[in-house]
Each structure stands twice: as structure tokens, then as C-alpha cells.
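A single protein chain has been omitted from the complex, and every remaining protein chain is retained in its original position.
The letters A, B and C name the chains in turn, as written, and every chain counts its residues from 1.
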Amino acid sequence: MIVTMSETATAEEIDRVVEQIQQHDYQPHINRDAERTVIGIVSRDKPEEGTLESLRSAPGVKEIVPVKHPFMLVSRQIKQTRTVVDVGGVRIGGEYLVVMAGPCSVESREQLLETAHAVKSAGASMLRGGAYKPRTSPYDFQGLGIEALKLLKEAREETGLPIVTEVMSTEDVDVVAEYADMLQVGARNMQNFALLRRLATVSRPVLLKRGPSATIKEWLLAAEYLLAGGNPNVVLCERGIKTFETETRNTLDLAAVARACELTHLPVIVDPSHATGRRSLVPAASRAAAAVGADGLIIEVHPRPDKALSDGAQSLDLEGFAELMCDLGEPLWRKVRGPVNMRAPHASRSYPPLPREHVEVGDLP
Amino acid sequence: MIVTMSETATAEEIDRVVEQIQQHDYQPHINRDAERTVIGIVSRDKPEEGTLESLRSAPGVKEIVPVKHPFMLVSRQIKQTRTVVDVGGVRIGGEYLVVMAGPCSVESREQLLETAHAVKSAGASMLRGGAYKPRTSPYDFQGLGIEALKLLKEAREETGLPIVTEVMSTEDVDVVAEYADMLQVGARNMQNFALLRRLATVSRPVLLKRGPSATIKEWLLAAEYLLAGGNPNVVLCERGIKTFETETRNTLDLAAVARACELTHLPVIVDPSHATGRRSLVPAASRAAAAVGADGLIIEVHPRPDKALSDGAQSLDLEGFAELMCDLGEPLWRKVRGPVNMRAPHASRSYPPLPREHVEVGDLP
Amino acid sequence: MIVTMSETATAEEIDRVVEQIQQHDYQPHINRDAERTVIGIVSRDKPEEGTLESLRSAPGVKEIVPVKHPFMLVSRQIKQTRTVVDVGGVRIGGEYLVVMAGPCSVESREQLLETAHAVKSAGASMLRGGAYKPRTSPYDFQGLGIEALKLLKEAREETGLPIVTEVMSTEDVDVVAEYADMLQVGARNMQNFALLRRLATVSRPVLLKRGPSATIKEWLLAAEYLLAGGNPNVVLCERGIKTFETETRNTLDLAAVARACELTHLPVIVDPSHATGRRSLVPAASRAAAAVGADGLIIEVHPRPDKALSDGAQSLDLEGFAELMCDLGEPLWRKVRGPVNMRAPHASRSYPPLPREHVEVGDLP
Partner (left out) sequence: MIVTMSETATAEEIDRVVEQIQQHDYQPHINRDAERTVIGIVSRDKPEEGTLESLRSAPGVKEIVPVKHPFMLVSRQIKQTRTVVDVGGVRIGGEYLVVMAGPCSVESREQLLETAHAVKSAGASMLRGGAYKPRTSPYDFQGLGIEALKLLKEAREETGLPIVTEVMSTEDVDVVAEYADMLQVGARNMQNFALLRRLATVSRPVLLKRGPSATIKEWLLAAEYLLAGGNPNVVLCERGIKTFETETRNTLDLAAVARACELTHLPVIVDPSHATGRRSLVPAASRAAAAVGADGLIIEVHPRPDKALSDGAQSLDLEGFAELMCDLGEPLWRKVRGPVNMRAPHASRSYPPLPREHVEVGDLP
């Protein structure tokens, strides 16, 4: 259930409602924005309406409504302004398209630094790079581990770009959180609930990739694990789903990005590299992602893709990335994205326009 | 095999090569553009290289190469300039995004004419409307048949918009061809080979929808049936594929549009209505389709979607369509599409830029 | 809606109910079995309960219930005894597993007759063989057409095996019906509604293959087209669906066979050849199909699979087929199938046991 307080509710009235919820052994999740306070009530036993009936007449309460979806904290029902996730000063979900770029795997100091400088000068806002690599075969390159983390840190110091890198195991969470600015949950780990529960307690933003066979609802429920566990700074990432089509590595599901934006206040970005698996399709997929309303892109770039230890076929080279960034010029960055989130003529009937001015960085208590 | 004639080959030299091919009981497909003549050799028994070895040294022959893909006539190997399909003066595959709009089913004179006038004034170039409807259940509305065709003709006379409508059976081909400007093959009929063979002999352009579980290659091979049978005026249409995701009606596969554009010279359009199944997602999907390089859109519009006899949930109302058309303004129509087909920085390495100046309407003999 | 007459209803009472339904312009579908008469009421406008309210108190009427599924005539709601389809004396859906076998394509008189004699002596009940072949590529072997039909007829005369062969187009229905005992609708044509409507009027049984991306409900609705149009003799055939798995040609969905048997009274058979695409998997898939309760199998057999013009990789040779038939011995043919349809302990709670004694060959009026 979701309790909406009236605009004029006092802090005391809100506190009293929270207490009452806690007295029934339910967990209140408070969400304040410029206009109102909303309190989500979470319980594994689904509170019977009777139990909290008295809340309906409590001072300051405007209305109590049931939760529409199987998820709550990630939904636009509990928070109508879009969340902006701040990663080392980069605002994901804000007015501009955020581009994260870098190699699939960190392979060497030279490879990483060359790439980092190049993507920065082309306009990227964040650096990506794999230290711990999930590989289908145990005989493939598994990443440089902590050595890679140190190189990523060095690259941040040189370029100022915040770092996003994957964490594959609860045991690595602390060390990765020490070096990286944002922790990525890979597609295969989207429903690694032990990992999600651990990341919910970390003070770093999380990039949550959609599983290759996850429905939009399963994806949002995975994010709900993070928010319910205490971490409000979550960015979703569509990276293609598994279908019968073999011409592309996965099937990029851009309508899912638009649909996710209707259902959740969290930012959503797109990984055109894994989605297509083909370098030549990355620019078109990136443009389309921007046009559909994605808040950002995460793109694989390598100085010499043909020598890459992983994912060479889908990596842009430095020049190709620079051309792509030109392509995604101002018209796309602002005008095209505008309509989706700010005007969205039709969507606006069921999902009212989002006041971007007042958005705040992930603001659960 | 594909024979490329040198730029200086004379008409006589070309004729002699064609004769030689025919003497071996193979079928030559000649493709001429501004710069060169290419002759595709089709045979069910795959001509052994030896058989035509003598061609290699024939006067005017530049090179002979094997066919790269299971399809040939639709491929960019045989025709490097993009095909523009002319439908009653509307050029699909040309410089501008072509928007076809109208009701899922023609339901009445009033409904159709009201819609036709509205989509025209909003900027649509063609009118769509179903006369014969493929319905999953025999108990659902099956379309008005010939009565609908007559109304479509009237709508064309009133608005000047060329008509596209579905033909479901070889038996209906003649009557539909009499009234409509372009014949649509529905997704479920993409591999109705009897229908394809019949449409190959018709003097109308064909809109070929991708089957809900067709790979890109199967889709192009279905188009190959049309070209091999004699009809060069084919437009492909991506309309979503079937996957595990149930939040959208189908999964819109925009990377397939970009990939198809790499593989074929035929125009490719997108149906965001069937792909998403949700009215609220149609604008974002349309923008993304334009950005990925689609040559057009086919969109369901109904004056009163809640009363529609079919597909109401995915139909825009008249106002919604007008807003969408504003959204798809000049920047998208030209600048965004430009790069895909004309600059396409990376793609250009493997697939050279297409000289749009010199494109000709479907030009097989 | 479905009207169940009481066991003691007289013919006159039944007639009067039918008349009343017709007076309201609805179409009654009468189903009589040993115990009772059931009348399905079909209407495109879904009769409002009020309209037929008076029927509730008509003499002989036991109860009126709404239709549970989008389909009606194929459902077990309207006919609780299993349908047995008789094809030239072979009873599909009866007590024994029916095995249809033969080449993918009829290639020559020798090939066909050699195969026909071999599969007969191994125990097959029917001969399959393609005359008109749906091929993904226009350049592949498309079948011998009417010449193949004549050879199939000759094979029947020599061996006594009834013939099943595919019909791809409304235009070929008459000629195929003249030569074959059972007409097959291929997977790609499952929703070729023009073809279904035409086959509904033919006096031959129809084998309806499941489309590669058809849900069970869509499959049953395709069968509903045939029954609603007047042909009660329909056999369903599972042949694998399209998924991401590439190790097998399709994904054999045997749980769909068991589920279909819960939902429909029509017989269901399995095509292990197309489902797996690998000769070595056909025996195991056949045993599993028998164990899951399938009423029959349709298997590709070729004297020299490595020389086959189509589907060689999935065809058994003559010896392999004979071994498979040994494998599917009496225990499987009777004991294993028994439980599914006659005892089915758990299923029996929701779906009562079917009295096989009283089944009649397709018995809609």
C-alpha cells in the first residue's frame, strides 16, 4: 500500500504515520519531493487493508492506494519525479545524454590510458573497463582483477572520468567499491540475489544490466532488491535479449527502454555494443537509443579492436567512436530526448510530464 | 555467381555474356546503374565454376565472384545503389521519411474519410487501411472486403494519398491490385510462397512484413521470391518479433533494420503500432525507427481508438498522430537519417556510401 | 455460450432450442455423443446473456455456461470424448500410436516406392511425401508437383498405405484432395486463413502443423477455423518451435502436446524430424512423444539420406526407421499411452477420464 500525505501535512503528522506503520511491524519507505510526501509500506505478508484502516483518517493523510505493480520503490507510483544518479559529478538521468565508453577488458596500462584519453576528448563522460570478466568458457581471458582496478583508478586520475566496472561476486564488492565510482551488475547476474542484497548496502551507485531473458518486470524487481535494501542510486541498462535471431548477437529491445521509463523513475541507459555484437551497427543503435529516450549509452571502444582479448567484433576503434560522438550532436542530445521525457505528448495522458527542474539525486531516506 | 562488367563494356559485350549464360540453361538477372552492369546468375543446381569458366575471359567482363549470401537479387552485392520504390508518386527509400497512416480496419465511410483527411493534413504521405483482415480467431471481425477497397479508392480520390492494404490470398490479388497502389503481405503470410509467387507477377509494389519469427535472412529470402519472380518494387517492413517479453505485444527489432540496410538495397520501413501494441510507446518507437535509418513508418490511427473493431489499444487518435508528426520534425527527417545511409562513418568501411543522387526506381529488366 | 441438454431431452426439444438460437441470428453447433447433446452458440457479436435468457428455462435444457477459452468447437468443453479421425481406415486418436513415414520430398518413382514398401513392412500406417514444398529460398528444389501426387497414388495402390501430403495454396486444394487421403497445412501456413477457410469445405481430413512461433492457443484457434467452417476431421501436429537454441533445428515442445490434450478433443501427433533436425535425436524424441501421450508420429525416411534433395540431415534411412519401430514396441504403444489419456491420475481431477469405447469419428453435424 502507498500512503500519500497531503501537501500541507506537517513533519509531525508524517512522523506519526510512520510510527503507526512501524507499530504494525511493517517497513515504511518515505519519499519526499518538492510537492508531497509519499510513504510506501512494505511487508512480506501483504498488510491486510483492515490492519492499517485507521491510517485513512489520520491527520495529514490524503489517500491510501494499493500498489499497482509487483514492484513499488522503483515505480513512478511512489516517486513521480525522475531520479538523477550522480556518479562523481556526472548526472545520469538529467538533461544530457551520458556516454560511458572504454574497452571491454582492461588489458594493459597503455591500452587503457590511450582509450581513456581518446574517449574523453571525443566527449565521453565516464570510463568503462572490465577487471573481472564473466566468460562463458573457463578457458577464456578472465580479466586482470585488482591490477585492472588500479589501472582504472590511474585513468580516472589522469582524465577525471568516473569509472564504471563490473563486480561478479559478493566477495569482490569491497575492493571494487574502493576503486570504482559505479558498480556494474552484469546481465548474467541480474538475478544473483545474494549479490544484489550485498550491493544494496554499498554507498556506490549501481548499474543494473537487464538479463538476456529477463522481462521488464523481472528487471525492475531486481532493481527493487537494491532500493528495498537501502541503495537508491540505481541505473538500469538494456543490453539486448536472447531471441531466435542470429544475425545480431542479441536483440536490442528499445521499446523496453520506453516502457521502462513509463514504469520507473530510475534512469535507463543502453549498451549498443553487446546488443548488436557488430561494430557497424553501433552508431545506428546509439542514435536510436538516444531517440527513444535513453538517458545514456555504454559503448565498447578499443584502440585496436582486432587485437582485443574480448569482444573485438563489437568494439569501435578510437576514430569510429569520435565519429559516433559527432553524429550524436546537440540536436539529438537535447531536442530528440526532450519529447520523450518532457513533452511525450501521448504518454503524457497516462504518465504526466516530469518536472526536470526539481529532480533530486536519489532521495530515499 | 555474379558477373561484373567493366565500366567500358559495350552493349554488345553484355548481350554476348547474357547469351552465353542462357546457353548453359542458367537465368541471368541484369542490373544496370550509372556506373556499371552486374549480371547475377541464378540456378537451382548451382552452376559449377568450371561450366562458366570461359566467361572469365569474355570481352567486357571485369570479374566473376561467388554469391556471398543465400539471397542474391535483393543483396547489395548485385546492386549498390539503394532502390527507391515509387508508389503513386511517393518515393520510398528516397531522401525523406515516408509516413503511412490510417486505421487497422476500414470500418465505415465516415471513419475512413475522417482519418484520411486528418492524417493527410498532419503530413502523412500514404493511407493504410485493412479490407481483408487476418484474425487469430474465426469469430473476430474479418474486414469489409471489397466494400472496404471501394472506400479506400474514394479516400484516395478525395485526399490524393496512395493506398496500401493487405492481400491475404492469391484469389484476392487481382481485385486488391485494381483498387490499391501497394499490396501488403502480412507478417503471418511472409512465407506463404504461393502468394509471393503470385505477387511477383503483379505490376504493383509490394510491402513485405517480417514474420514474427523470421530471421533477417528468411525475410530477405522471401523478398528474393518477389524479385526472382519479376517484381523489383519491394519494400520491407519490420513489425516486431515474438519473444518471451509480454509487456509489449512484440519486440521491436530496430537493429534488424540497420542490419537489413547493410545487406539489401531495398527500402525498409517500421510498424511501431504492431511492434509495441501500446499507443503510449508509438511516438518513442517512431523516433527511434527514424534515427536508426528506416525509410518510413506505417502507423495505426483511428478517430476513436476505444471504439475500434481491431487493434484499438495500439492506435493513435487523430490528435496524437498530429503531435507525433510534429515531433518527427525536419531535423529527424533529414539530419538523423542522413548518417545512416549517406555518411554512416563506420558502416562505410565495409559498406561504401550510397550515392543517393543516382538512385533509380526498381530497375531490374 | 454453450447449452448442455439433459440426458432425457427429446429430439424435438433439441430442435426447438436450435431454432430459437437461429431466430436470434446466431449459429448453433450441435455435438451429440452417447450421453448428451451439447450446443455451441457462435456469434461475432458475442450474444448478450439477456438475449438467450429464455433458453435457460426451455424444456430439455440442463445448463447454459459461458465459453472458457477463445476457442469453442475444438475444446473439451463442447466435446468430452476424444475425436478419432479416420484416414482411409487408419484411426488417429484411437487406441494405437499411428506412425506416418516417408521422404521429405517425392524425388522419383524408385525413391518413393522403395521407401513406401520399407516403411510399411516396418509397421508404418501411413505414407508421407512432399509434392509441393515450401522452401525458404526460391532457388531450392520446390517439389515435383502433380507428378509427385501421381506417384503417391501409385504407392498407395501398391502398399495400401493412406497418403498425407502438404497443400500450400487454395489453388492446389482440389488437385491435392483428389490424390491424397489427408491434406497437410505446413507450419508456415498455420495462419494462412484463406487456406484454412478453403480446407474447411473439403471432405478430407486435415493435418494442421503448429506454426514455429504459434502459442498453443493460436494453434487451437487455427483449428477452430477448420471446425467452424465445417470440417471436423482435424489432427494437430507439434513440430518444434523457434527459440534461441541452435543445437537443434527447432525446440520440440512436448509439454505443449500434453497441454493441448487437456484443452482439445482433437488428436495430436508429433514430427520429431523437423523438431530436432538431427537424425540421431529422432528415436529418443519419438519415444518421448509416445510417452507424453501423442496419438501419432510423422517421420522423415529416405533410402539414401545423404543424397536427399531436402532435409537429408534429419531423415532416417530404411534400416534406422525399422530399428526405431522395434524400439517403439507394444509396451510403449499401449501401456505408456494408456495413462495419459485414460487414467491420467492428476489430470483427471480437472479433466475427467475419456471413455474411449464410445468415441466416434469426427461427429459435428
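In this section, contacts are C-beta pairs under 8 Å (C-beta built on N, C-alpha and C of every residue); 3 or more make two chains touch, one makes a residue touch a chain.
From a predicted model like this one, the values you see are computed outputs, not experimental measurements.
The chain not shown here is in contact, across the full complex, with A, B, C. Checked against the full complex, the candidates C:52, C:90 or C:324 give a single residue touching the omitted chain, namely C:324.
Contact with the chain that does not appear here is found for just one residue of C:20, C:51 or C:215, C:215. Where chain A meets the missing chain, the touching residues are 42-44, 70-71, 134-141, 168-172, 188-189, 191-195, 211-213, 218, 221, 224-225, 228-229, 242.
Panel shows chain B; residues 242-244, 246 of it touch the chain omitted from the view.
Annotation for chain C: contacts to the undisplayed chain at residues 213, 215-217, 241, 243-248, 251-256, 258-259, 262, 275-276, 278-285, 287-293, 316, 320, 323-324, 327, 331-332, 335-336, 339-340, 343-347, 349-351.
Note that only the chains that are shown with their structure count from here on.
For the pair chain B and chain C, the distance between C-alpha centroids works out to 36 Å. Rounded to whole angstrom, the centroid-to-centroid distance between chain A and chain C, based on C-alpha atoms, equals 49 Å. Contact of a single residue of chain B with at least two other chains is seen at positions 213.
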